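Could you have a look at this structure, given as structure tokens, before my questions?
Missing here: one protein chain of the complex. Every other protein chain is in place.
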Amino acid sequence: MRRIEREDAVQITIEFEGQPVTAQEGDTVAAALLRAGQWTFRTTAVNGRARGPFCMMGVCFDCLVEIDGLANSQACMTNVQAGMRIKRQQGANDISLGAVADSDEGTAP
Amino acid sequence: MAPTVHTADAIVIGGGLHGCATALFLAKAGIKPVVLEKDHVGRHASGVNAGGVRSLGRALPEIPLAVAALAQWHTIRDLLDDDCGFVNPGQIKIAEDEAGLKALEARRRTVVDFGFEHEEMIDRNELRELVPAVAPHCVGGMVVRGDGYANPFQTVQAFRRKALSLGVRIIENNPFVSLEKQGGLWRITSARGDLEAPVVVNCAGAWGGHIAAMLGDPVPLEAQALMLMITDRLQPFVKPVVGVQGRSLSFKQFDNGTVLIGGAFRGRAEAEHNRTHLDPRGLAANAANAAAVFPAMRGARIVRCWAGIEGRIADDIPVIGASTAEGAFHAFGFSAHGFALSPIVGRIIAGLVTKGATDLPIDAFSVERFSE
Partner (left out) sequence: MRDHYDIAIIGAGPAGMTAATVADKHGASVLLLDEQPEAGGQIYRAVGGQTIKDKNILGPDYYIGHELVSELDGSGVEYINGATVWQVSEDLEIGVSKDGAARLINADQVIIATGAQERPFPVPGWTLPGVMNAGGAQVLLKSSGVAVPDAVFIGTGPLLYMIAYQYLIAGVPIRAILDTTPPGNRLRAMAHLPGALGKLGALRKGQRWIKRLRAEGFPFIKEVEGIKLMGEDAVSGVEYRRRGQSWQIEANTVFLHQGIVPNVNLAMSAGCAHRWNEAQLCWHAKTDTWAESSIPGIAIAGDGGGIGGARAAELLGRIAGYGALHRLGRIDETERNRLAQPFRRAHANEMAIRPFLDAMFRPARQFRIPEDDSTTVCRCEEVSAGKVREAVDLGCLGPNQLKSFSRCGMGPCQGRFCGLTVNEIIADVRGVPAAEINAMRLRPPVKPLMLGELADLDLQPEQTARG
């Protein structure tokens, strides 16, 4: 990867597949992963094929990763935060992992 | 030169599921109908509904028909050379609390008194066996194990193909214009030509009220647009079709992992323009119902919402049976629960046309119930 010189680039550390990755503040998750030489972000739900970022503007939905437990997150539309934990999305979203479910139990009508 | 009038054994107005099913059964009985369809086969409710095949929770008069239909669905491949995507993981109506359970038990007793035992009660434990992802507060429910769902588009295409193979003619992009009795025959004017037949069947769905009126059978029918929404693909987590006592919800996960959520939430139908409008408030309430019993669903993404146009009759049951006009018959106004009944309705109408009788009780569906 070639880094073009920028003014005031602040480094932060995020995690990808359990490994630390150096990113810059203001990077999207996609940019940070590409910067680190990672091009495969997920495998598809139908045929298990490898995919990575394609449009970088939020319309192709190929850059889906799991961010801090939340699946189907568009990496190109999410800015990095220090300590973010990112994993490849394998196939379809497994909602039973319950990243979003409220801690409240459902209540009767 | 005088316009050519084609003569047919029967004319079916409406190329949706009921029109195609009727045409198929007529053809099996030796009658070659012509089907007139104003758009293309399955364009409206037939092609875009929730695909539920259930006998659970039916209005009493519909139960005998639904039970008979389920038997047909279980051998649908024999009828259509296509499995229509039918699977039967069962349908469950969840009770969220004791009051809900009591309501279901009362319902069960009513149905048993009526002569049917297909609806079974299940307790907390069995509910969790059948639906492990259900929210902790749910206390039990009611199940019909043989119920399930099918693929609406695949089904209507299967009916269409089989009907065509038996000599049925389907004329699409052909709106119906008018009908009148002429010399003992029904003379139908449609956009692409005139037809004559001794028998006409009104399977025009949301547009069936106009035709019924022309036949002298007033019917309180309105076009409605029930909303549906579908998620992205999710890892499999639920097999049976799920509803909830006291909430408007229909919920099922397909083999491809997507979850289809519906209920009785209405958008706005513009039947004259083949258009529907969605109502985000209704969709929100529907989503809330789904999240109440499957909290993990909060993390699923809705990728599309839609609403088909179908006919709703004021008393929420269809019109099935002979018209007051001789040689005319009705099968329309299925009020959000017509999909599963399509094979049996086809059989019933064919019986009425060929033998003047059917072995199933259909008096409750008579078009004359509005003229009292």
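Each chain carries a letter (A and B) given by its place in the written order, and its residues are counted from 1.
Methods note: contacts are C-beta pairs under 8 Å (C-beta built on N, C-alpha and C of every residue); 3 or more make two chains touch, one makes a residue touch a chain.
Quick caveat: nothing in here was measured; it's all calculated off a predicted structure.
Engineer: Hey, which of B:Ala271, B:Ala291 or B:Ala328 is the one touching the hidden chain?
Structural biologist: B:Ala291
Engineer: Looking at B:Ala300, B:Val319, B:Ala336 or B:Ile362, which makes contact with the chain not pictured?
Structural biologist: B:Ala300
Engineer: In the complete complex, which positions of subunit B touch the hidden chain?
Structural biologist: 40, 47, 153, 157, 230-232, 256, 275, 277-278, 280-281, 283-284, 287-288, 290-291, 297-306
Engineer: For the chain that got dropped from the picture, name the residues of subunit A it touches.
Structural biologist: 1-9, 24, 26-28, 31-32, 34-35, 39-41, 44, 46-47, 49-62, 72, 76-77, 79, 100, 102
The rule is simple: only the chains that are shown with their structure count from here on.
Engineer: Using mean C-alpha positions as chain centres, tell me how far subunit A is from subunit B in Å, no decimals.
Structural biologist: Taking the average C-alpha coordinate of subunit A and of subunit B, the gap between them is 43 Å.
Engineer: In their complex, what parts of subunit B are in touch with subunit A?
Structural biologist: 96-97, 100, 133, 135-138, 232-235, 237, 246-247, 256-257, 291-293, 295-301
Engineer: Show me the residue ranges of subunit A that touch subunit B in the complex, using the header's touch definition.
Structural biologist: Spelled out, the residues of subunit A in touch with subunit B are 45-46, 70-72, 91-96, 98-102, 105-109.
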